[in-house]
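Have a look at the structure below before the remarks.
Note that one protein chain of the assembly has been removed; the remaining protein chains are unaltered in position.
Coming up: chain A.
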Amino acid sequence: MRKARLQELLWMLFISELQAATEPHEEKYVLAAGETLNVQCPFSIQKYANSQKAWQRLMDTGEPLTLVFTESVSGNPSQVRMGRYFLEDIPSEAMLNVQMTSLQVEDSGLYRCVIYHPPKDPDILSPLVRLVVIKGTTVSDKNPTQNLAKISTLPPTTTKAQSTLLNSPRTVTQLLPKSTADISSPGLGVNITNATDVTSYGFRVPVINIVILVLCGLLSKSLVFTVLLAVTQRSFGP
């Protein structure tokens, strides 16, 4: 009896682990200091055309901090600016446009668009924004020769970061000597986008790495449960 029940419990836990929660999907934005973040958050026109919207930052404690919110509930387009934060609500187009200017490294973190109706809990809109602000020259610099001059005068650590970003259409983990040699090649900074990379999040990571990580995660969970079930068999078996 005990054995059967324990097995059932483990089986149920196993199944529940496999089901993913339906949470808003997270998008990663990687920008350089000084650049501007632009995010589009769609919302349901039927439900939220006449609702207030807000842009919040999720602090390390998990608490949300409201940075800026709209006030109009008329259903007409409205804009609101609070320092570096700008919100444009276009109810007729079911879209909330968010802008954060003059980005600083400290701005890196998790943000979200929400429907703001205190004291009720806010309704979270998709996508969740994972912002990463890096120091130094812009990631997508269009002038290769300027970059060459800048790179040669910067200390080695910064050089490595920049050269790997600019010179690695394939992998992010290039060795420093190799990438330094690549700087003088004509292909510098020109061919940033490559079909084998995941560019939709603005962050270049080879697909194969992601696939391997996902497979390892899934396999490790099911292996753990299989082992647990095996152990149950042994300890409660005849």
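We take it that a residue touches a chain if its C-beta (ideal position, glycine included) is under 8 Å from a C-beta of that chain, and two chains touch if they have at least 3 such contacts; residues count from 1.
Criterion: contacts and distances are computed from a predicted model.
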Seminar exercise, completed: Per UniProt record, missing subunit out of "Peptidoglycan-recognition protein", "DNA topoisomerase 6 subunit B", "DNA-directed RNA polymerase" or "Acyl-CoA dehydrogenase" is "Peptidoglycan-recognition protein"
Exercise. Among A:N38, A:Q79, A:S102 or A:Q233, which residue is in contact with the omitted chain in the full complex?
Worked result: A:Q233
Exercise. In the whole complex, what residues of chain A lie against the chain that is missing from view?
Worked result: 14-15, 17-20, 22, 25, 40, 42, 44-47, 90, 92-95, 126, 195, 200, 218-219, 222-223, 225-226, 229-230, 233-234, 237
